[in-house]
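Of the protein chains in this complex, one is absent; all others appear in place.
Letters are used for the chains, namely A, B and C, taken in the order the chains are written, and counting of residues starts over at 1 for each.
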Amino acid sequence: MTLTGDGPDATASPLAASVGLADADLVVMYRLVALARAVDERMWILNRAGRIPFVISGQGHEGAQVGLAWALRRNHDWIAPFYRSIATCLTAGMTPRDLMLAQYAKASDSGSGGRQMPGHYGGPEHNIVSVSSPVATQILHAVGIALAARIRGTDQVAVAIMGEGSSNQGDVHEALNFAAIHRLPFVFIVENNGYAISVPAEREVSVKDVAMRASGYGIPGVVVDGTDVLACYRVGREAVERARSGGGPTLIEAKVTRLTAHSSDDQQTKYRSETDLAEGRAHDPLPIFRARLREAGVLTDEIEAALTVEIAAVVEDATDFAEAEPDPDPFTAVDWVYADPAASEPPPPWHPAGPGLSGGPH
Amino acid sequence: MTLTGDGPDATASPLAASVGLADADLVVMYRLVALARAVDERMWILNRAGRIPFVISGQGHEGAQVGLAWALRRNHDWIAPFYRSIATCLTAGMTPRDLMLAQYAKASDSGSGGRQMPGHYGGPEHNIVSVSSPVATQILHAVGIALAARIRGTDQVAVAIMGEGSSNQGDVHEALNFAAIHRLPFVFIVENNGYAISVPAEREVSVKDVAMRASGYGIPGVVVDGTDVLACYRVGREAVERARSGGGPTLIEAKVTRLTAHSSDDQQTKYRSETDLAEGRAHDPLPIFRARLREAGVLTDEIEAALTVEIAAVVEDATDFAEAEPDPDPFTAVDWVYADPAASEPPPPWHPAGPGLSGGPH
Amino acid sequence: MAIRTFIEAIRDGMAGEMRRDGSVIVLGEDVGRKGGVFLATDGLWAEFGDDRVIDTPLTESMIIGASIGAAMNGLRPIAEIQFADFIHPAFNQLVSEAARMRYRTNGVVGVPMVVRAPYGGGVHGALYHSQSVEAFFTHVPGLKVVIPSTPYDAKGLLRSAIRDEDPVLYFEHKKMYRSVRGEVPDVEYTVPLGRASIRRAGRHVTLVAYGLMVAYGLEAAERVAPEGVEVEVVDLRTLRPLDRETLLGSVRKTGKCLVAYEDNRFGGYGAEIAAIVAEEAFDYLDGPVSRIAGPDVPAMPYNHALEDWFMLSPAKIADAIRKLAAY
Partner (left out) sequence: MAIRTFIEAIRDGMAGEMRRDGSVIVLGEDVGRKGGVFLATDGLWAEFGDDRVIDTPLTESMIIGASIGAAMNGLRPIAEIQFADFIHPAFNQLVSEAARMRYRTNGVVGVPMVVRAPYGGGVHGALYHSQSVEAFFTHVPGLKVVIPSTPYDAKGLLRSAIRDEDPVLYFEHKKMYRSVRGEVPDVEYTVPLGRASIRRAGRHVTLVAYGLMVAYGLEAAERVAPEGVEVEVVDLRTLRPLDRETLLGSVRKTGKCLVAYEDNRFGGYGAEIAAIVAEEAFDYLDGPVSRIAGPDVPAMPYNHALEDWFMLSPAKIADAIRKLAAY
């Protein structure tokens, strides 16, 4: 996903050069982190204002998400993300408008047409697999995608992403075993934020690092600091290259922090101490990445000012746009049970029986 | 389960002493291996003779089974075995008659009253959990048993046993994670015979040793040679002691060989080479254990002769006994859907409606 | 008598049984310090401690499988599945193991355990937090299935379920947790499994329902009453074992039967009720056994317009009653 090339974009500070990128890449990456945060914060405001009934957030995860996703080939490689993957989805090509349409569940939401809950993104045109709620199922989809990529020779890599709590599900074991046996072009990313809702890591994962489980499958396991965006990129790139070149899967664990409650339905002060929360805030990737880029001279006052304005405008635009879009027509709810509308059962009695309205797309 | 005590039974050769047992223990252990084999061979004969429609066998696994189970407290600790656990069940207290009743599925089969398929043993009075067919489910039962033991303070250890193929099921991941978090008194035994029916280990387990997976849960993982009965005992004892004393679970992988086809429905020559089969036969635990005990002077011509006669008689007795027992009354098939017969649905029309015959135990 | 919400009654039922019987434990995701995502177990961890209120990892098959084992070794686990939609990873443990343990041991080994799970829609839960899953389990001999419709029953049925010797799935409509209140005695009482309750007597149409649909059905009955249609509302309460007598007795009286359920219509639990009535009350029927149920789309969509379309309502049920009454 690198922008590196000829021309002015190719300028590379020592920091950028250390990971083989140009300064311009770093600015785009920073923008993605900041943009994801801004979209996310707006979601909470909209929730509090009663505009959207539910928010689930990526705040604290964005650095890892941008760094890791930067290693992928956009619209070519596959991503099976989870409900915190806002920055991942933006990096992979979704726009704030896409995200806000999903948040508002409007008819033009390209992921699900307003059928899915907020946070359940999907971007078919970017090879982003539609998120479902039962956790961890997506790892098997990604493995199957990788299998098809290998059989069909498409040179694609498939990535699955989830939290550390979800990584204890049986599907993860079955997926890693199969992917490792067949050395599939697959990368498993665990964003470890130390909690599964209220349950702290020591009560939900039996080891300190989920990455310790990799060796049990005969694949490399790497722990990376999720506040270090460039370290995430480096680790992601290695894994993606290994996958693409036939070296098999990698398990990457990014240590991140959950800056918000689990979701808008949760009250995290009930189970997290003030110290714990403060510790979390100290690991906010946004200010850390920002400081790093400023230190390296990549981020200047000028660039920052421009980004701030641009991001505010983009978020505003996305919100206004999504807000103004129409809700889905309720009678479209019968559509797409099957590809063939005739395969559907008859609609319920309260459904109009006009042409195109019973049991199929219209 | 040791017999060690005062009197003549306490005599210990250097071999026996090396594992803290008496010679008499070793003879009993040898008898169990040989008895399991003899019962097993009889099962195949009965199958070929058309007396029992199905056999699934423990041949090649018996050494590991006896050695490992010898470390348990009989009728106190719990075992959740699998369909090859003939020697395990004998060691834990079941008799050849019990096994043959199960094989013939007779009414007096104490495990299931003839309801279960051959090989699906159960011995409630010995804390042997009834075997079901879907593999690996029993690991969670054993973990739950261990949890109850810990909460109730019963000082019991729970063991789950399965093949290496089954160890890839999701339930195994979830079980080990939970058992490790709570340091439950639990031991997981994998009898690795290199095949899941026709699929060789390298296509079904992504690592050479299943024991390599233990570290991913923060528990010890041990590989032991399943032909070395006393090594199995030593490893089992350590794990059981660790479990009982609060040290948490252990994963033990015993390398064994499958001397027969997967079951009487399988033809293993279709997928195993003659070399592979010969290699398997070279790892038969029975002659290996026998030679070891003879070398150590524990097994003498006299003892062997006596055992041969006794075992032949016991197998004969078990077969005759089971063969002569009655089949279950078909109308008992409605019993025990629930503890309360009134909770059952009405029986089908072909079921007699007399008292005691509709929907409940009689 | 105190007025309690539906969820308070459930919580009281658990707490009461835990006080009465030291072998009762609670386990599930977030059931401890947080008290459950709906707060059904709020306060239990503080009262009963780590050993009896266990925050599990996010692994449903483990929650059910370990409960089976614990039940075999002397405990009476109450397993919470955070949302009924997430019971599916535990399907094998429930269907192959919990349901068959007594049968496969010829009566010797039982599995006394309760699985609680919030089900149902109309709460902006979307495709994966709205599902009705009862039909998957009412089909399985060896399992019992309870769905209460009042706080009184919620507590009394839960206590019976906990004391039962067999696995009981206990589904709670999440929309009722705080919106439904009712009188709940402070004394210890139980409501037996396997007995339906006639919530409203009527001569013209029998409406069979459970869970939230009982309230909707009663409201629908109110709506059609001024039109001269007298509806008898049968609240099944226990879906398995089914109280055939009450069901058939009512239909034999009214001659008309409408089954209302929120789940997808095709192959839903109401199909069995309709089939039983059609076969066993045939001679009494003055109209077709009818069903009003959730549409046959894979799950409840999120957007409120779509969700409203999916959900049954008193108005939709009233329409179905009118149609049947007019037959």
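The working rule: a residue touches a chain if its C-beta (ideal position, glycine included) is under 8 Å from a C-beta of that chain, and two chains touch if they have at least 3 such contacts.
Remember, it's a predicted structure, so these values are computed and weren't measured experimentally.
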Residue, one of A:Tyr30, A:Tyr83 or A:Phe178, that touches the chain absent here: A:Phe178
Sole residue of B:Leu277, B:Val314 or B:Ala333 that reaches the chain not shown, by the stated touch rule: B:Ala333
Residue of C:Phe48, C:Tyr119 or C:Phe136 in touch with the missing chain, whole complex considered: C:Phe136
Contact residue for the chain not shown (choose from A:Gly111, A:Gly218, A:Gly248 or A:Pro330): A:Gly111
Residues in chain A touching the chain absent from view: 78, 80, 110-113, 115-116, 120, 122, 124, 129-130, 132-134, 137, 139-149, 151-152, 154, 156, 158, 170-171, 174-175, 177-178, 181, 335-340, 342-345, 361
Touch residues of chain C, complete complex, unshown partner: 85, 88-89, 91-92, 95-96, 99-100, 103-104, 127-128, 135-136, 138-142, 240, 242, 264, 266-272, 274-275, 277-280, 282-283, 285, 287-291, 296-299
Touch list for chain B against the chain that is not drawn: 53-54, 105-106, 112, 114-118, 120, 132-135, 165-166, 168-171, 196-199, 203-205, 265-266, 270-271, 327-334, 337, 344-345, 347-351
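Everything that follows uses one rule, which is that only the chains that are shown with their structure count from here on.
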Distance between the centres, which are taken as Cα means, of chain C and chain A, whole angstrom: 36
Cα-centroid distance, chain B relative to chain C, in whole angstrom: 40
Centre distance in Å when chain A and chain B are each reduced to the mean of their C-alpha atoms: 46
Sequence positions of chain C contacting 2 or more other chains: 56-57, 59, 61, 89
Multi-chain contact sites of chain A, meaning residues that touch two or more partners: 168-171, 203-205
